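Every protein chain except one is present and positioned as in the full complex.
Let's turn to chain A:
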């Protein structure tokens, strides 16, 4: 986890805001480092984590997690982490003979009018079950992490179906169980006829979320010392009744990332 990001978001593994829906999005940049941050953050906070890894394998997250100081394999064994390996399980889901799979998590790959009800039920089961009969281990509030949601559009799932899925997840995770959700989506360049696209999905999710982190490259071009800018947008929180927006620059290192206010990069000062 990144200490500077914790101070920007005003949260630590010991005290963080619950019932939060955090949306991570990027445009022509890679915001997956924020997913790694949140994964290590919530594992350290002792939460029960359900991770839908749709674009990378478990070993990839495990390797990055090692560098950030958390062991995913151990967390999975203890029952703290439930990991859906989208890549590995997809082949099995497609080649399955049995077609009565409405409730299977990857049923959207097969069913003609893909709904994500199966995936939602998987998420619900994962976060509701207690740690495998081990009465000593009681985890904190549940957390759902998804990397990344926009890949479902490539499978033919409509934007409306994905927004329904996230609405249900939010209702269960945030409202009912007082847990958190972190979802990564990718955007693309603004398109004139963009009715069923990534940007529509991102707009729909921004309406639902509490906190949006948007990562982009620098508007002025490539820089060796600054990898991009991150825009943080808070829906009104606490006493403030207005929404807040701040922009930071960041640089990703081998074992973390550093964040700083615009114009204060070490290359400049």
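In the analysis below, a contact is a pair of C-beta atoms (placed from the backbone, for glycine too) under 8 Å apart; a residue touches a chain by one contact, two chains touch by 3 or more; residues count from 1.
Here, contacts and distances are computed from a predicted model.
Chemist: Which protein name, taken from UniProt, belongs to the chain you can't see among "LRC58 protein", "Large ribosomal subunit protein uL5m", "Elongator complex protein 5" or "Kynurenine--oxoglutarate transaminase 3"?
Modeler: Cross-referencing UniProt, the chain left out corresponds to "Elongator complex protein 5".
Chemist: Looking at the whole complex, which of A:10, A:77 or A:176 touches the chain that is not displayed?
Modeler: The single option touching the absent chain is A:176.
Chemist: Which one touches the absent chain: A:7, A:129, A:178 or A:244?
Modeler: For the chain that is not drawn, the touching residue is A:244.
Chemist: In the complete assembly, which of A:163, A:185 or A:211 touches the absent chain?
Modeler: The missing chain is touched by A:163.
Chemist: Any idea which of A:17, A:60, A:78 or A:203 touches the chain not displayed?
Modeler: Spelled out, the listed residue whose C-beta touches the missing chain is A:203.
Chemist: Which chain A residues would touch the chain omitted from the figure, given the whole complex?
Modeler: Residues 117, 120, 160, 163-164, 167-168, 171-172, 175-176, 195, 199-200, 203-204, 206-208, 214, 233, 239, 241-245 of chain A touch the chain absent from view.
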